[in-house]
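Apart from one protein chain that is not included, each protein chain of the complex appears where it belongs.
Now for subunit A:
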Amino acid sequence: MSVKIAAGAVVCVESEIRGDVTIGPRTVVHPKARIIAEAGPIVIGEGNLIEEQALIINGYPENITPESEVEPKTMTIGMNNVFEVGCVSQALKIGDNNVIESKADVGRNVILTSGCIIGAFCQVNTCEVIPENTVIYGSGCMRRVQTERPQPQTLQLDFLMKILPNYHHLKKTVKASHNAS
């Protein structure tokens, strides 16, 4: 149960973090968010915003625990991503500046590059790499490409990092030591 929270990250105590999870600086994890590393470690970069009831899970495919030992795959999440309320993300590789909107569902075999926006309630469980700056929206998961990536939510992050400690207890930060100390 090694959870390494870098200094500068704000992780509320009510959030549920299980397994080998590394959280980078300036990341905000709201209460009731769930980050579960079952089938391998999760590495979260900096400046991410993980809202309430979001579920980031590195789980076994189709919840079947393999009988033989399978090599654990690391889930990497880049910088400045936003996981809105109630979304479920199982994607193994997420780049920077992506937005996964409320109640969206991203499957395990999807690779998000940068600047992608998965719209609200869209379920993306194909086996593909989503090109940069793609917007997936609508009930039919229509797609289009936008010309600029979504802006990083710096204002929101600053505000939350100031206000959340006033109302919630935070998990202790541990220096994520990369060099063997």
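By our rule, a contact is a pair of C-beta atoms (placed from the backbone, for glycine too) under 8 Å apart; a residue touches a chain by one contact, two chains touch by 3 or more; residues count from 1.
By definition in this document, contacts and distances are computed from a predicted model.
For the chain that does not appear here, its UniProt entry gives the protein name "Dynactin subunit 4", which is one of "Guanine nucleotide-binding protein subunit beta-5a", "D-2-hydroxyglutarate dehydrogenase", "Dynactin subunit 4" or "Trifunctional enzyme subunit alpha, mitochondrial".
Contact with the omitted chain, checked across A:P61, A:G138 or A:P165, is made by A:G138.
The residue touching the chain not shown here, chosen from A:I5, A:A54 or A:I117, is A:I117. Summarising the interface, subunit A meets the missing chain with residues 117, 119, 134-135, 137-138, 142-148, 150.
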